[in-house]
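Chains shown are a subset, placed as in the full complex.
Chain nomenclature is as follows: A and B, assigned in order of appearance, with residue numbering initiated at 1 for each chain independently.
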Amino acid sequence: MWAMSGWLTDQPIDVARLVADVASAGSGGTVVFLGTVRRSEADGDVEAIEYSAYQEMADAELGRIVAETRARWPEVRIALRHRTGLVPLGEASVVIAASAPHRAEAYAASRFLIEETKRRAPIWKKERLATGAARWVEGRPAGG
Amino acid sequence: MSGAPGKGSGSEAGIRVCIRLFATYAEAAGRDAIEVTLPPGAVAADALAVVRAQPWAGRLAPSPAVAVNRRYAKADAELRDGDEVAIIPPVAGG
């Protein structure tokens, strides 16, 4: 059992904390992305989503994504957390904060971080229904 | 890879790798790892071939991603004794 590695957490994500983490006197704009579980009409009574991960690799891959982002936008400050375990509807599964002296960079870095996270992080999710049943959510081909 | 000409598998010592399975693959397999011994010179694609030979292989994606030592790897990435290989199902994070 583990509570948190660098980028993964099994606890609710403290958005204010991540925003504070990227604050600096030179920061002109902070862009925060919150991923929340979308629920379509066809979904039925989903009560929660259970995220599972290849934890050691997910942590390493998220670290590589952050490092790539920093290399591309050196002035950007980044904080990122992805949930694992059971996430009730309405709670964020991922939060990414990016601040920069100029907002264009904060937006670009933010978008890059979430796109790469979705494409590369070895994380999966299962819907838990009110009936007690569970089903895997179809994913996207993983890519490095 | 097994039976590939020019690569011995009987007389030389093999390399042991652990193939980890996750999510739908682990569920289909009923386990989360397969320990295998591959011939020296084996590559990532050879570990994938072992998985493709499993009875539940119908559940695999057409071209599953493979990771070696916690990093995405190409099919021709050479394996070494003790490597951790993983077959990565389509991802759904974010």
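Simple rule for what comes next: a contact is a pair of C-beta atoms (placed from the backbone, for glycine too) under 8 Å apart; a residue touches a chain by one contact, two chains touch by 3 or more.
The structure displayed is predicted, hence computed values, not measured ones.
The shown chains stand for their kinds once each; the full complex in the file has the makeup A x2, B x2.
The rule is short, and it goes like this: only the chains that are shown with their structure count from here on.
The distance from the centre of chain A to the centre of chain B, each centre being the mean of the chain's C-alpha atoms, comes to 28 Å. Those residues of chain B whose C-beta lies close enough to touch chain A in the complex are 20, 22-24, 27, 61, 63-65, 67, 70-73, 86, 88-94.
Considering their complex, residues 35, 51-54, 56-58, 60-61, 64, 82, 93-94, 114, 117-126, 136-144 of chain A touch chain B.
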